[in-house]
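Here the complex is missing one protein chain, while the rest keep their positions.
Chain nomenclature is as follows: A and B, assigned in order of appearance, with residue numbering initiated at 1 for each chain independently.
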Amino acid sequence: MTESTKQAAPVADAAPATGRRDVRALLQERWQWLAAAALVAAVCFAPFQLVPFRVFQLTMVLVYAVALLGLNLLVGHAGQISLGHGAFFAVGAYTSAILLHDHGLPHLVTLPFAAALAFVLGLGLGVPALRLRGLYLALVTLAIAIFLVPLIKRFESVTGGAMGLTLEKPVPPAWTGLAEDQWLYFLALAVTALAFASVYGLLRSRVGRALHAIRDNEAAAEVMGVKLSFYKTLAFAWSAMLAGVAGCVYTWTIAFVAPDSFTVTLSITLLAGLVVGGLGSMAGPVLGGLFVVYVPSLSQDINKGAPGVVFGLLIIVVMLVAPTGLAGLAGRAARSTRKVLQKERRNA
Amino acid sequence: MSENFLTVEDLHAGYGAARVLHGVSLTVGQGEICAILGPNGAGKTTTLRALSGGVRARGTIRLDGTDLAGRSPDAVARHGVAHVPEGRGTFMPLTVEENLRLGAYLRRDKAAAESDLERVYGHFPVLAERRGQAAGSLSGGEQQMLAIGRALMLRPRLLLLDEPSLGLAPLVTRELFGIVQAVNEEERTTVIVVEQNAHLALGIAHQAHVLESGRIVLSGPAEQIRADEQVVKSYLGYRV
Partner (left out) sequence: MSEFLQQVVEGLGAGAIYASLALALVLIYRFTGIVNFAQGELAMFSAYIAWQCVHAGLPFWLALLITLAVSFTGGMLIERVVIRPVEGAPELTVVIITVGLFIFVNAAAGWIWSFLIKDFPNPFPGGAAELGGVAVGYATLGIFVVVGVVMGLLYLLFQHTKIGLAMRAVSANPDSARLVGIRVGWMLALGWGLAAMVGAVSGVLVAPQLFLEPNMMGGVLIYAFAAATLGGFDSPVGAVVGGLVVGVAETLAGAYVDAIGADLKVGVPLVIILAVLLLRPQGLFGHAEVERA
């Protein structure tokens, strides 16, 4: 609580003073806000400037960013390992797909169902999972991810088996005047923004501090009165829910689900993307999403193995050299730029 | 020439930001037993760790002409330094005999090491009785014997003993010290012993140093330090 007011206060105080300052000072003081504004503008105008395939790619970046946001909550903030988040992603994807396919629900209506089911499953798994620390949790989640594919194939009547389900994409309402890919993009963008805002708020609350306490020193956190089991289970459930939400948007975007899209490779790719993007930061999942989408699409032409080689090497290098990932590196670069700017100002 | 078998000069060491030793200097002659005394937290254990490479140290550590400062523990051991650490360093799941054999890990003379095994069993008959037992099942006193026996298996040139009396019954402690003294006399093994129990340590030592807050505050022949009751009392806070 106090932390969030502290964060917000300087901004409010500084607002009336800006008029008197020169542009350079404004740049220095407000570069983050300017950068954010520029980013928002770019994000909103991008679909009007790009060909549909590029828009589709950006939509997929958003999908993965939401999934990574969830994984980040668990790995980056609570310090628990999951090698099976692809399973929750799949649960969300199939929930949406089955509701669309068999029950003809509107796309948006499937979202709360997907989120709720993933949340409940996460909660159910979170209960035994909180008794498993560290690598045992990794083991169990990996086993779940491996088990999921044959399980989906088994329930052929509902899931379409190995052939999967083919669906309709959401149709843009006429008043928007948007094309299908643009409409999807904005749907995904809205979901992403909502997800990020909720997680941001969550981490600013006492829940966020409890999670960090668990990550940094579980024993000490318990002594301090953090209800370990409660927060760990919740972290697991929220994290699963966000993966489920991502899976749901994935179904809207691809309009096709099949078991082989949700193999253990997906789970491992998610973890890889998060690590490379940056554990424990808000920017990490977005950077990770960019990575998960663009590294394969850029390197696939060299060799089918190239994306994996790049990812594997990057994970190892990141963990050895820069455990905060790309987001951490970007933060470092920003800080040193600011220092240079400040020095310049003093010299001037 | 036997004067400076071990020369330690201006030794600084610590853990992270915490500096523990602030320039410890001492010399030990060949074949001597040297006692390092001092209150808790004076840096006695750290001094031994610095000598055997367990903590990073600045300064000079010269053993018989070789500089050992900054070397890793296994490299120091290679120069004939055996360290009986605080807590005895027992290899719990291994048998008593395996523990002892590990002491001779660096030795190439297999036959001699084999006869040393019997010699250690001679010193500590209880270890011979339990040679096939897991070392973790031994009592504290037996584990301390095992630790000293393991160190002797190296045929060390310098033996470092960290609080051998800790947690042991007085009778057992006296027996241990007797064996250390015997080994020193028979084999001219140089010994540095760190002790809380100053009375016992001074009973077998030739030289003694009193450590306080990471500095040596008093040095001299053991006899003399023992005699100087008033001084010792003021530093150690108890009677000798």
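Rule of thumb we're sticking to: a contact is a pair of C-beta atoms (placed from the backbone, for glycine too) under 8 Å apart; a residue touches a chain by one contact, two chains touch by 3 or more.
Being a predicted model, the structure only gives us computed values, none of them experimental.
Contact with the undisplayed chain is limited, among A:Ala190, A:Ile316 or A:Val340, to A:Ile316. Checked against the full complex, the candidates B:Asp74, B:Glu114, B:Glu129 or B:Glu223 give a single residue touching the omitted chain, namely B:Asp74. When the full complex is taken into account, the listed residue touching the unshown chain is A:Val75, out of A:Val75, A:Ile214 or A:Ala235. When the whole complex is considered, the residue among B:His83, B:His123 or B:Arg155 that touches the unshown chain is B:His83.
By the touch definition given at the top, subunit A reaches the unshown chain through residues 75, 79, 81, 83, 128, 131-136, 138-140, 142-144, 146-147, 150-151, 153-154, 264, 268-269, 271-272, 275, 303-309, 311-316, 319-320, 323. Listed here are the subunit B residues that touch the chain not shown: 52, 54, 72-74, 77-78, 82-83, 85, 89-94, 98, 101-103, 105-106, 150, 154.
Here, only the chains that are shown with their structure count from here on.
With centres taken as mean Cα positions, subunit B sits 57 Å from subunit A.
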